[in-house]
Each structure stands twice: as structure tokens, then as C-alpha cells.
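What follows is one structure encoded as C-alpha cells, with my remarks underneath.
A single protein chain has been omitted from the complex, and every remaining protein chain is retained in its original position.
All chains are identified by letter, namely A and B, in their written order; residue positions are counted from 1 within each chain.
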Amino acid sequence: MYLKNINKKYGNIDIFNNFNLFIPDNKITIVLGDSGVGKTTLLNIISHNTEFQGEIVDNIPRTFSAVFSEQRLLKNLTVYENLDYILKHRIQDKIERRTLISKKLETLEILDKINDYPSTLSTGIGQRVALARAFLYPSNIIIMDEPFRGLDIGIKARLIKLFYNMWMEEKQTVIMVTHDVNEALLMADKIVIIGNSPAMIKYETSVIGAQNERNLSEDIYKNYYSEIVSTFLQT
Amino acid sequence: MKNITSKVLLKNILWPLVGLGIFLTTWYIAASIINLEMILPSPVESFRRLFLLFEKSYFWQAVLGTLTRSLISFCISFVIASALSIISFVFEPIKKILSPLVVLLRSVPTMSIILISLIWFKNAVAPMVISAIITFPILYSGFSSSLQEIDPKIVEMSDFYRVPFFRKLFNLFLPYVGPSSLTTIQSGLSFNVKLIIAAEVLASTTQSMGRYMQVSKVYLDTAELLGWTIMAILLSYFLEFVIVVIKRMIIRWK
Partner (left out) sequence: MKKLVFIVSLLLIISIPLILLEGCIPKEEQSEITEINISVPDGAPALAIAKMLKENSQFEGYNISYSIITGGSTAINAAVNNNLVDILIAPTNLGAILYNRLKGSKDIKLIANVFNSLLYIVGKDSSVESLEQLKGKIVYTIGEGATPDLTFQYILDQKEIMYRVTDDPSDDEIGIQYESDASVLLPKLNSGLVEYAILGEPAVTKTINSFGCYELFSLNDLWNEVTETTEGFPQASFFAIGDILQPEHKDLLNWFDENSMDNVDWVNNNPTLAQETLEDNGWATPVPLNTELISRCNMEYISAEQAKNSITSYLSVLFEMNPISVGGSLPSDDFYYQG
């Protein structure tokens, strides 16, 4: 997917001015940047939830899934019902749905919570349900807006691992936005840093280690880490 | 475990009963002091009249009549109020159009509505019209603020996943506005009953509690009047109780 010459204004402020970005299919692209620079707006533009000037050139029609920084689960529905809620209108067969949901929950190791209510779940578990939701919904691009924000490092690591387990199955196109350099380095096939106002790309790279194993070697990690940090320090 | 439950039960029943007891005792003492049944009958006499009324078929017909009228007018008010509040929630211009009208309805003195309706409508219908008109703004405001409380983030998520309207309605909107709406309904309903009875008194509606209250006033039969009043209170309690039960059934996820 190509974003071409994107212009976006909020009142008098230019958020994006002639912004260009290439998002490769079936890869995980991660956008890093400070707060307020326009990361969420970028996601909104990609998902057609906001108006903009410019072009998005795409090779396939897109259906979107999303993971938000909050769980956004309906408190009156169980985990199963929450997932059913967004699935029912896409997959008519109840048995098929049930199988799919069970499988996904199993992959995420929370099958035992299938009939629990969101208020009883811890944040980490709740976010797993949100992940399941995004992957269950038949989409060809997953948008993630700081999905691991505020989580303990242990829980986060677990979640990222489980995320991969699911992603490996179909390798959907993913575009994710975050603050956290570590997340980017662990997860990305491509890293983009945007900054300034209006936002521009300040750093763009493919992460080789990630492509192969999702397990960066020390060297590559340190290499990219210092490059990224210095980019931030220049802001 | 058993110990805790019985203690809680005791707290929930004993203290309210004490409150009730204090009220009845005060009534009894006041009535004995005044010592004139026309002014303030004793609670004993009032309850005795009530029990005598229980045996009369016209009593139950009247109670049924009042209850039916209450429920019908409330339902009409409810349907219109919920439909309009949902529509205003979704369409901003409608909300702006309705806003001054609702304020108008809320500010018109109750008596004016009653007196005008009595002239325009038949005795059987007037109380229901009056009640529906006066209850409507209360319900509308209540429902509107319940709707405001829905988390927009969840709505955003639902829209993202293209959840169809009716699924959103039944799984998202209704359950979220449910509990606070029920509270609105609870107060609206008992207010409704009071209003219906007041209108019935003035309209002398056949088969109504208000009519018999009016007659007992004409005959200066205050004990009888209080007997009917106690029944009106019981009716109100009963309706509130039903709503509370419904509320409990719905909030199973809290």
C-alpha cells in the first residue's frame, strides 16, 4: 500500500504535508514517534476514518481489523460473545464461528476464559482477547494503535510472543504505532520514525533479523537501537 | 457464611421496619391528640377501612382501572421518549430541534395541563393524556443522559468492525443504557401513578381510585380517603419493586 502526497489539516495546523509512505504487504510495519506527532491520525487515514487530501494506492481492496490501546470489550458480553459480536455478520455458520473462536483462544492460551466476563479479566488477558478479535475478523490488514501500552514488561513479552504465533499462520499486513523502541525492534519487518510538524519520515529501514527469526542477534539489536535513539535525540 | 447472610438480611429488613414503625407511631399519637376523625383518622381506623374495601368488588375494579391507565399512559410516554432520545442521540439536528420543546413541556405548570386536558378530553382519557405529557420530558431527559454515558470508544470499535445496526442496538446500546434507564423508569413510573390518581380525582373517571377518593372527600369521610391512599402507596411500592427485580435480572455482569 502506498500513501502518496498525503495532506491533512486540523484547523490551521498541518499534520501531514506531502507525506509519503510505503507499507509492504504481509509484513509488520511499525511507526515510531513522539506523542502528538500524528501517529493515530496516520492510522485513521489508512483506515479511511478521516478525511485527507492525497492518494492511497493499493493492490487489493482492504478490510480492516484493529487493536486499540484499550481493550474495548463489551462489559455485558462474555469473551465468546464479544468475539461473536464482530464475527457474526461475516461468518454465518455458528459452528464454524465457534471452532474458529476456540482455536484462536487456544493459541492465545486463554481457552479457559471463554465464558468469563471482561470485568473479571486482568489487563494482559483482556488484551489477548482484543488480539484474538483482530485476528478472527477476516481482514487483510491489521491496524494496531499502541496495543501494548502500559503493560508490564513480562506481560508484554508474553503478548508479543503469542502475537507472533497467530501472525505466523496467515502473515497479514500489519501496521502498528508505538512509543516503545524495544517493541519495534522485536516485532518489525520495517521501522519508520516520524517527527516534526508537519510530520515527516526521519528514519526508515528494514530490519533483517526480524525478517528471518524474530530474534535479533545482540549486534544487530545494538546497531539499530543506537541509530533509532540518535534519531530521536535529534528531534 | 450463614451468619453473614442472616445479619445482612436483618439489616435490610429490621431497620426499614423500625423506620416504618416510627412513622406509624407518630401518626397514631398525632391522631389521638387531635381526636377528630374528620381531620386525622387513626392508622388503625384507616387500615380497617382498607381491609373492608378489600372485600368490595368495586375496589378491585378501581385499582385495576387506575393501574391499567397508569401503565398505558406510561408505555406511550416511554415509547415516544426512547424513540426520540435514540434519534436525537444519532442525529444532532433533531436533538437541537427537540431541546426547546422539551424544556417547554417541563416548564408548563402541571395544573394548567390538567385543567386544559379536562376540558378537551373525555373523563376516561384525560388522566392518561395528562400523565403522558408530563412524564415524557422526564423520561426523555433521563434516557438522553443514559445514552451520553455510552463509551464512544466501544462504539468506535463496533463501527470499525462494521457491526450491523441491530446488533449494536441489542448488544451495545440497550444493555449500556439499561441500568440507568431503569432508574429513570422507576421514578417515572411512581410519579405517573400519583399524577393519574390526581387527574382521576378531578375527572371523576369511572372505575378509578381517584373517583372514590373524591367521593369520600365530599362526604368528609377522611378515614375512607386514607384507606384508598394507603392502597395507592402500596400500588406504587409494588411497581417500584417490579422494576428493581428487572434491574437485578439485567445486571448480571457487574
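Note that in this section a contact is a pair of C-beta atoms (placed from the backbone, for glycine too) under 8 Å apart; a residue touches a chain by one contact, two chains touch by 3 or more.
Bear in mind the structure is a predicted one, so any value in this text is a computation, not a measurement.
A.B. asks: For the chain that does not appear here, which of the shown chains does it touch in the whole complex?
C.D. replies: Contacts of the omitted chain with visible chains: B.
A.B. asks: Can you say which of B:12, B:25 or B:110 touches the chain missing from this structure?
C.D. replies: B:25
A.B. asks: Which residue among B:190, B:214 or B:236 touches the omitted chain?
C.D. replies: Of all options in B:190, B:214 or B:236, contact with the hidden chain holds for B:214.
A.B. asks: Touching the hidden chain in the full complex, which residues of chain B are there? Just list them.
C.D. replies: Touch set of chain B with respect to the missing chain: 18, 22, 25-26, 29-30, 33, 35-39, 115, 118-119, 122-124, 201-204, 206, 211, 214-215, 217-221.
We take it that only the chains that are shown with their structure count from here on.
A.B. asks: Which of the residues in chain B come into contact with chain A in the complex?
C.D. replies: 153-154, 156-158, 160-164, 167, 171-172, 175-176, 253-254
A.B. asks: Which residues of chain A touch chain B in their complex?
C.D. replies: 47, 49, 64-66, 68, 70, 72, 74-77, 81, 85-86, 88-89, 117, 119, 133, 137
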